[in-house]
Every structure is written in structure tokens, then in C-alpha cells.
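A single structure is presented below for examination.
Removed: one protein chain of the complex. Kept in place: all other protein chains.
== chain A ==
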Amino acid sequence: MTPLQRKFASAALIVGVFAFWELVCLIFGISDLVLPRPSQILSTFIEYAPAIWPHAWQTLYTTMVGFVFGVAIGLALGVLIGSSKLAFDTAYPLLVGISSIPKVAVVPIFVLWFGAGTVPAILTAMIICIFPIVVNVATGIATVEPELEDVMKAMKASKRDILWNVGLPRSMPYFFASLKVAITLAFVGSVIAETVASNKGIGNMMMIASSMFNVPMVFAGLLVLSVLGVALYAIFSLIERRVAGWAMRKGS
């Protein structure tokens, strides 16, 4: 298949899934209290767009702030852990331990500390996206080929020289791969926090809508989240291609 055909095929699949959904609901007469049709979701979305907008903005804001802090901390920790075997071996079990805690469980603690609202959402988004970044950056730096390291050391390169010229550039593809995972996870984090303790945001909106049995509205929330998620994913893919395109062996 040519690239164009391939793009067409994936677009056709997406449209097909929604058409199938619409048809199944119509044929079996499924109530919109259980599963609203895509067309109902879309019309609800358009109808309530002015009301949805502030919530979407809030979610985007908390997610992005959390994500930026998460990336900064994750990158710093990843470099630290990746550039020393001792740090890697020492800190890894702790990291795995922390990361295996379900992040939903820490939201109440954040609420206890900072009160309901924006701060817990930001913190949850941040903490949920740190781990994949740390692991990927650390792996990228720690797995420099031993021969390359010998070549560098034979030139009397310092640890900093090696990190700067080899380790960091080398870990960029890993870093961007983790960014794409992290940005979607950050949405999960902020929406969870909004669901539990907030009076604003898509998560909160969906909670209220479901308590009023406004199921099309709940799905409209999902639609907003997936559009935001896809948009950010696409942005980072674009940056990735610019910065770490060499890893994909394209262009010159």
C-alpha cells in the first residue's frame, strides 16, 4: 500500500467503527441511557459546547502543567539514574515500587494536603507521567555501547563529555517515545483527580452528567478527552520527527 492508501485505510476504519456503533444502536434499539449513538453524542457536544469549553480548558491546563513538571523531574531523574550504574541499581527498586501504586489511591492524600481543586489534578498528572520518562531516559543513557564508551574514554572524555555527546542524544528517541505515553497518562491522572475531588474539569463534568443520567453528555466528555489526547500525541510525534528523526532512518 502507498502511504496515502494507508492513511485512507486507517481513516476508513475509524469512520467504519462509528458507523457500526450507530447501526447497532439503531437496529437493536439500544436506549441512550445505556449507549448513546455517535450522532447523539456529537449533537450533545455541539449543543453544550459553550458549557463544555471551560471544563475542557481546565483539564487541558492541569494536564499540561502536570506534564511539564513531570517531564522536567522525569528527565532530571532519568539522567541522574542513567549516568551511574550505582544510582541505577539503587534507585530502580524504589521507582518500581512507587510506580506500582495505583495513582487513584494518592488523590485523596493530595486532596488532604492541598484541598480539592486544581492542585491535586496537576500533581496526579505529574506523578503519573514521571515514571515512564525516568525509565526510558535512564535506559537510553545506560545502554551506550561499551565499545563506543571505550572509544570515548580512550580520548580521555569525562563523564560529562560522554553524557553530553553520546548519552543524551542517544536517549532522545527513548525520551520522545516516553513523552507520547506520558501525555496520554497525564490526561488519565488529571481526569481521575477531577472525578474524585474537583468542581471543574472534564472529569468533574462527566461525574455530574452521569449522576443526572445525561449519558450523551458523559460520552461527549470522552470525545473531548480523546480529541485532546490525540492532538497532543500528534504534536509530540511531530517534534519527535524533528529532533530524533535519525532514529527512524529517514531523510538525510
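Observations on the model:
One rule holds in what follows: a residue touches a chain if its C-beta (ideal position, glycine included) is under 8 Å from a C-beta of that chain, and two chains touch if they have at least 3 such contacts; residues count from 1.
The definition used in the following text is that contacts and distances are computed from a predicted model.
Per the UniProt record, the absent chain's protein name among "Cytochrome aa3 subunit 3", "NitT/TauT family transport system ATP-binding protein", "Iminophenyl-pyruvate dimer synthase domain-containing protein" or "Xanthine dehydrogenase family protein subunit M" is "NitT/TauT family transport system ATP-binding protein". Note on the undisplayed chain: of the listed residues A:24, A:46 or A:148, the one touching it is A:148. Residues 145, 147-148, 150-157, 161, 165-166, 169-170, 172, 244, 246-247, 249, 252 of chain A touch the missing chain (whole complex, contact as defined above).
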